[in-house]
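All protein chains but one are shown in place.
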Amino acid sequence: MSNIVNVQSPLYHADFESLASVTKEGGVSLREAKLLGHLNLRGNSDSPEFKNGVEKALGLTLPLTPCTSLQNDDATIMWLSPDEWLIIVEGGQEATVEETLRANITGHFAVSDISGGQTILEISGPDCIKVMQKSTGYDFHLKQFPVGKVIGTAFAKSSTYIRRTSYDSFQLVVRRSFADYFWLWLQQSSKEYGLRITL
Amino acid sequence: MLHIYCPYCEEYREEEEFHPHGQAHIVRPLAPESLTDEEWSQYLFFRKNPRGLHHEMWVHAAGCRKFFNMTRHTVTYKILETYKMGQQPSITAEDTQ
Partner (left out) sequence: MSQVNRLELGGRINRHKTLNFTFNNKTYQGFEGDTLASALLANGVDVVGRSFKYSRPRGIITADAQEPNAIFQIGSNDASTIPNPRATQTELYQNLVCNATNGWPNVDFDLMETVGKVGGAAMPPGFYYKTFMFPQSMWMSYEKIIRKGAGLGSSPLQPDPDTYDKMHHHCDVMVVGAGPAGLSAALAAAQAGSRVIIADEQNEMGGSLLCSTQLLDGMSASAWVANTLSELEQNENVTLLPRSTVFGYFDHNFLGINERRSDHIGETDSNGTRQRLHKVRAKQVILATGAHERPLVFGNNDVPGCMLASAISTYINRYAVVPGNTLSLMTTNDNAYKAAIAWHDAGKQVTVIADTRPIPEAGTEGDLVKQAIELGIKVLFGHAIINVKGSKRVKSVEVAPISSNGEKVEGEVVSYTCDTVASSGGWSPVLHLSSHTGSKPVWRDDIQGFVPGKTEQAQLICGGVNGVYSLTQVLNEGMQCGAKASQAATGEPAQEPLADQEPSAALELSAELEPSAGKKLSAEPAPKLKLVEPSSAPVIKEPVEAPAMALFHIPHVKPTSRAPKQFVDYQNDVTAAGIELANREGFESIEHVKRYTALGFGTDQGKLGNINGMAITAKSLGKTIPETGTTIFRPMYTPVTFGALSGSDVKHLFDPARFTAMHSWHLANGAEFEDVGQWKRPWYFPKPGETMQQALQRECLATRNSVGILDASTLGKIDIQGKDAREFLNRIYTNPWSQLAVGKCRYGVMCKEDGMVFDDGVTSCINDNRFLMTTTTGGAPAVLSWLELWHQTEWPELEVYFSTVTDHWSTMTISGPNSRKVLEKLTDADVSNEAFPYMGWIATEVAGVKARIFRISFTGELSFEINVQANHGLHTWEAVMAAGEEFDITPYGTETMHILRAEKGFIIVGQDTDGSVTPQDLDMNWVVGKKKEFNYLGKRSWTREDNQRSDRKQFVGLKPKDKNFVLPEGAQLVFEPNQSIPMTMVGHVTSSYYSACLGHSFALAVVKGGLDRMGQSVFVPLADGTTVEAEICSSVFYDAKGDRQNV
């Protein structure tokens, strides 16, 4: 039995490595931020032991304002609902972070490792807002959707969480089984602007 | 296409993010076994269908996945308020008569 484990991200089959070398131009850039650690966190934000526990474990304040996110060098926390957050950490760290959270939080809470279940697509470039407008009904004006905001919304015929990382770059949190649909959809929607794959 | 204020996300979202769940404020009887078939059927099957203000339950399915309630006018489709689960409407049909 071989000891080499062949790890495959949800868009492994799209072969971004090869595409990156042939797609150099385009108004839209796409990158799979693959194989990161994804943890789903549930808890009562009114409970100090929960809030403090998360803060202690991650060194990050739990975002309590709806649709916001906070990040430091090691982790990003996105608000998903009043009692649900998504924590993104470096790939391979998820088990350790889960343990740390369990060790630091008391009371009622839940952590689920969902690292295999989703991936992050980073879409950027001068025309990426138009692609987003084709895909979802949310208002992408900076006034309504400032940098750092996170929204859960319908995306084409699927759904996603969208986080704005700069004026013209966004992260999409995509479920593994829908990743191919997103890939097909983004190719179609960005065709007129040119799509560039980056690594 | 309704424009719905999610009381949990605290902003307006497009209708396609939501699913309707019918009449709001239907409470499950605490002791179902003590009810007659007729009383139980009232809870199970019978729903209001008013022309005018209606309190409905919705879920922000593609967003925060929270259920909430809405006071909506069934003729004009105007949404008068949305409010969190466990809260009571501040506007009722009696108020507007």
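Which chain is which? They are A and B, in the order written, and residues in each are numbered from 1.
What we mean here is this: contacts are C-beta pairs under 8 Å (C-beta built on N, C-alpha and C of every residue); 3 or more make two chains touch, one makes a residue touch a chain.
Bear in mind that the values here come from a model prediction, so they are computed numbers and not experimental data.
Novice: Of the listed residues A:64, A:184 or A:199, which contacts the missing chain in the full complex?
Specialist: Going through A:64, A:184 or A:199 one by one, A:184 is the residue touching the chain not shown.
Novice: Return the single residue from A:64, A:110, A:147 or A:199 that touches the missing chain.
Specialist: A:110
Novice: Extract the touching residues of subunit B with respect to the undisplayed chain.
Specialist: 1-5, 7, 10-12, 14, 21, 27-28, 31-33, 35, 37, 40-41, 43-44, 57, 59, 61, 65-67, 70, 75-83, 85-86, 90
Novice: Go through subunit A and note every residue touching the omitted chain.
Specialist: 1-3, 5-10, 13, 35, 40, 42-43, 83, 108-118, 130, 133-134, 136-139, 141, 143-144, 156-158, 175-178, 180-181, 184-185, 188-189, 191-192
The criterion applied here is as follows: only the chains that are shown with their structure count from here on.
Novice: Approximately how many whole Å separate the CA-defined centres of subunit A and subunit B?
Specialist: Those two chain centres are 32 Å apart.
Novice: Please output the residues of subunit A touching subunit B within their complex, sorted ascending.
Specialist: Residues of subunit A touching subunit B: 66-67, 80-82, 84, 137-138, 151-154, 159.
Novice: Going by the contact rule at the top, pick out the subunit B residues touching subunit A in the complex.
Specialist: 8-11, 13-14, 16-17, 60-66
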